[in-house]
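Everything on this sheet refers to the single structure shown next.
Heads up, one of the protein chains got dropped from this complex, but the rest are sitting where they should.
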Amino acid sequence: MRSSGTPARRLVAFSVLLLIVLFAVACNDPQSTVNPKSDNADSVQSLYLLVFWLGMLVFVGVTLAAVVFAFVFRERPGRQARQIHGNTRLEILWTFIPVVILVVMAVPTFQVIIDTTGDPPSDSLVIVATGHQWWFEFAYPGQGVTTANELHIPVNRPVSIKLLSDDVIHSFWVPQLSGKTDMVPGHENSLFFTPNEIGEYRGQCAEFCGTSHANMRFRVFVDSQEDFDAWVASTLAERIEPSDELATAGEQVFTTSACIGCHTVRGTVAAARVGPELTHFGSRDTVASGIMDNTPENVARWLRDPPAVKPGSKMPNLNLTEDQIQKLVAYLESLK
Amino acid sequence: MATAAGTMPAVGSHTGLWSWLTTVDHKRIGTLYGVTAVLFFMLGGLEALAVRTQLAVPNATVIEAGRFNQFFTMHALTMIFLAVMPLGAAFFNWFVPLMIGARDVAFPRLNALSYWVFLGGGLLLVSSFIFGGAPDAGWFAYAPLSGKTYAGSGMDFYVIGLLTLGLSSLIAALNFAVTIINMRAPGMTMMRLPVFIWMTIVVAFLLILSLPVLTVALVQMLFDRNFETNFFVATNGGDPILWQHLFWVFGHPEVYVLILPSFGIISEVLPVFSRKPLFGYTAIVFAGVSIGVLGWAVWSHHMFTTGLGTVPQIVFSASTMAIAVPTGVKIFNWLATMYGGNIRFTTAMYFAVSVIVLFTIGGITGVMHAVVPVDTQQQDTYFIVAHLHYVLFGGAIMGIFSGIYYWFPKMTGRFLGEGLGKLQFWLFFIGMNLTFFPMHFLGVSGMPRRIYTYDAGLGWEMWNMVATIGSYIIAVGMLAFVWNFFKSMRKPATAADDAWGMGATLEWATSSPPPEHDFDVIPAVHDRDPLWYNRDHGITPEPAPAHLHIHMPPPSYYPLVMAGGVLMLGVGVLSHLAVTALGVVIILYSAWAWILEPTD
Amino acid sequence: MAAAAHGTVHHSSTGIDNRKLLMWIFLASECLFFGSLISAYLIFKGASLVGPYPEEILDIPLTSTSTFVLLMSSLSMVLAVYGAEHARPRMMKLWLFVTVLLGLAFLGFQVYEFRAFGQEGLNLSTNQFGATFFVLTGFHGTHVGVGVVILSSLLFGSFRRSGLGSEAGFHVEVAGLYWHFVDIVWIVIFTLIYLIPQ
Partner (left out) sequence: MTSDMAHGEAQLPEVEHSLPSIGPRQYVMIGVILTVITAIELWVSYSSLGNLIIPVLLILSAVKFIVVVAFFMHLRFDHPALTRFFVFGFVLATAILFALISLFWNDATIIEGTRQETVHAAAEGGAAAGAKLEVALGEFHVGAAGEAVAGGAEFDVKNDGAVPHNLRVIKTDLAPEALPVGGGVVDESQVEVVASVADLAAGATGSATATLAAGSYVLICNVPGHYQLGMYAALTVH
């Protein structure tokens, strides 16, 4: 009996160890939920560790019992099963133990809920994030800045993000900075956190929002205060007038084509707000809501046939000639 | 033991297509439910394989985005409404009358009606693939993405399909509730009911009370999509959150509808193969009932990220944690049932024990989601996908297969092969763990659910590949089951009344398979495990009288006709008003004929 | 109508007739159905962006009359049940007939009300009041309509040679339960929509 129990226990111990190692590996992934870089994400993480270990305790207990019982009490000639109907004391005990475990979980849970919901700190940087199919718009009302898919925030200052939606439900999620909150039409949700490490973080829409839900990604740049101020200043400026010939021709194409029906480039006739603002397009790291790097090749690929890159894209294939595409790429990349 | 000799006057034939179309026999209807559901289960499995194939490697192009969205939506709808629920219904149909010692359900023709309406609704839903595309807004169809502005005709099939399936489930649930309350054998008090029957009645009441809420939500969606109301359209005064609340008021009890039959099954299998009574019967029953009641108070935990506000988050967090207590009680009592037993490890027992472990994993991650801040990191990621599959595959499906192996000899008179059965078990067990366990890691690494593509370099490549391999292993396991089924069915029916030689409940007191009237003599019940009581007290079953005069309800084709009318009603809403009108006429005609039809 | 089961119809574990039990459990289910519809009405109360608003359009005296009609139909129904249960077929037929007439009168009031609202510019798509009001009262009206069909069937059936058979009491009583339920739902709707000030 004893000999059959030991391998079972070893098996369970091994799988638990494996499990923990594997969870640890997940920490270093770019979009990891267990590598917090803000106060909000930190408090979630501490709760997560608590419930993880409590859960592990229960898991190990139940699995061990099941495996051991399965080995120890398996059919043997001559063995009689014990005819027990129950044991009140034992049953009360294992009703009570989960209650204790849950109370241990509940108290810090409620505390963190209270801390992370409600009113944001009064000195917060206010950002209005609006979800669109399938990109994010970020407006900084205090700074008068509007941008798309790339959010810049200063380090160590609370940010309060108002979450709106222009069409369907989206969800704003930067795992390393905060848990997600949905962007619901007709509602103004909010979210606040204080980032505590400079860096680039990945975000992604986390509520299924249609065809290109998978392609609705964004970046958050946590900058030093100086870098952030510089970014605001440069973004507030009107567009840089194209200097070289190709880019000038590109602006010509831009302002006389369908582009201006949806986009804004401040300083030109383009002032529509259907698609992302492009005044400083060239300074962004990514295109097409964070799905590819901002390189001339990728921009050209996008312009050639947007729905091929991002299925369902609201930007149609404009059937631009290769010549027009080259000019537009030069122009857009010049918009630093 | 018993044969049907002298029982039945020759009312039509007992074989052939017509006999199946007009049957009102609960066992045949159970078989229809079971076979249909297994076929839908395999269809849902194919949809899942398509999804997993697309996700095997980053930036794959196996299926395009729109198709992918249809596949994962239909996978969920198929598995929930067309596979797991009807598989539960198959067991209810087969074993509720047998286990409570009745000759049939309370309303045999309504029972047939619920099957035919289910079949119609299921085919309607699946037919959307042919008519302009399947539903593609996810199985919980959040407005406004499911509204007319953003979703095509697939969502109309969703609305009509679910309304039809809801009608079927409601009829069936009412029938089972009345049957269990009113048709018990003498001596079968409520506290002597087998746990499986207790879980059935909890499921029946959950459905009876939750389906109307879904119906209202679906009607509102139907009106929003077709009659220009604005229930869920924010710009015109509506609120998309209303859909979420109504849907989850139904949706959370629905989760228990899916899992409780399986809890009931393993509560039968574990004691029988441990050869000892269920540990803490009363506690397990009350735990099941309190899960059913508490299940109404937790729906908003599906909505923690929607901006509920501080107080509702705390309230629903607390109520969700509370549900872990009765669930824990069940798990510990099952373990205690194994303790001190003389456990015979049949395939059914393999599946039953695996449910304890696998469901525990799903239960623990469920409690994690009750911790709201943690849930905001896990909601809508693969962590949730892992959690729900540990509950629905590890809990519900493994439990259902336990039931299939356990009761197959009762249903057919033939045993399923144990060798192939254990092969299937290991393929399922390894396959499901390979598929779903890595999804925890994917969720922790930030992979959202319902994405058709992802980039390399996020640490998701390996686990997605492992999950895809796992899903194919499950598929092979299913092939092993199908092979096992056909192999067994070719053998002669040899199973004894008490096929395993240690049955405790009344179904083992009649022949395998049972006669049409179930029992020659309705057994009297003296204890919770009636057959063990009889064995221990030397009570021998009443001999069948020489002349049985048992009237069973005659076959009827009106349930089929009326179900046709219901289907036309639905098809009419999708196509032309005239079809609806014709459907109404058919329903009225069949209702009138139904009432006047002699039943003796 | 519920299907009659086989020979054990007259035997039950609780002593309750299967059909009656079915109807009561079904009515519990209906509570949730109307509860959800009423919830939607109350949630969107005051959420209409444009008129007509309820206080401009609801005709309380008219609806009070139709409420009275439905209330009286409950009285006539219970008298029909009494007749059926005490083997007084003439009494049963008379009051069934009256109940059907009162039910039709209620539906007439509702058709009139819907048309009047339509003329004042209120329909399903006008505003949240229109959507929730028409869906809620429309489904209630549909229930009344189904009730009228059931009661008319019983009335027709009672003129057959064999009448409603030996179980007339059960048939009429179960139908009556449904009818009374439709009435009590209206009691709630009338109070919440019409009487409580906006």
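The first chain written gets the first letter, and so on, giving A, B and C; residue counts start at 1 in each chain.
The criterion applied here is as follows: a contact is a pair of C-beta atoms (placed from the backbone, for glycine too) under 8 Å apart; a residue touches a chain by one contact, two chains touch by 3 or more.
These numbers were taken from a predicted model, which means no experiment stands behind them.
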Partner chains on view for the chain not depicted: A, B, C
Given C:L27, C:I57 or C:V149, the one touching the chain that is not displayed: C:L27
Residue of B:V24, B:V213, B:A386 or B:V566 in touch with the missing chain, whole complex considered: B:V213
Missing-chain contacts mapped onto subunit C: 8-17, 20-21, 24-25, 27-32, 34-36, 38-39, 42-44, 46-49, 53, 60, 64, 67-68, 71-72, 74-75, 77-79, 82, 85-86, 169-170, 173, 176-177, 180-181, 183-184, 187-188, 190-191, 194-197
Footprint left on subunit A by the chain that the document does not show: 122, 126, 128, 130, 139-144, 162, 164, 166, 184, 186-190, 273
Touching residues on subunit B - with respect to the absent chain: 181, 183-189, 208-209, 213, 234-237, 239, 241-242, 245, 249, 296, 300, 307-309, 312, 521-526, 539, 542, 545
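The working rule: only the chains that are shown with their structure count from here on.
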Distance from subunit B to subunit A - Cα centre to Cα centre, in angstrom: 34
Distance between the centres, which are taken as Cα means, of subunit C and subunit B, whole angstrom: 33
In subunit B, residues with contacts to at least two other chains: 238-239
Residue numbers on subunit A that touch subunit B, as the complex places them: 22-23, 25-26, 28-34, 43-44, 47-48, 51-52, 55, 58-59, 62-63, 65-67, 69-70, 73-76, 79-87, 90-91, 94-95, 98-99, 102, 105-106, 109-110, 112-114, 116-118, 133, 163, 167-169, 171, 173, 175, 178-182, 184-187, 189-190, 202, 204-215, 291, 311-312
Complex interface listing, subunit B residues touching subunit A: 64-66, 69, 137-138, 142, 144-145, 149-150, 234-235, 238-241, 274-277, 279-283, 305-307, 309-310, 313-314, 317-318, 321-322, 324-325, 328-329, 331-333, 335-336, 338-345, 353, 356-357, 360-361, 364-365, 367-368, 370-381, 440-441, 443-455, 457-460
In the complex, subunit B residues that touch subunit C: 102-110, 170, 174-175, 177-178, 181-184, 188, 208-213, 215-217, 219-220, 223, 227-231, 236-239, 242, 246, 249, 550-553, 588, 591-592, 594-595, 599-600
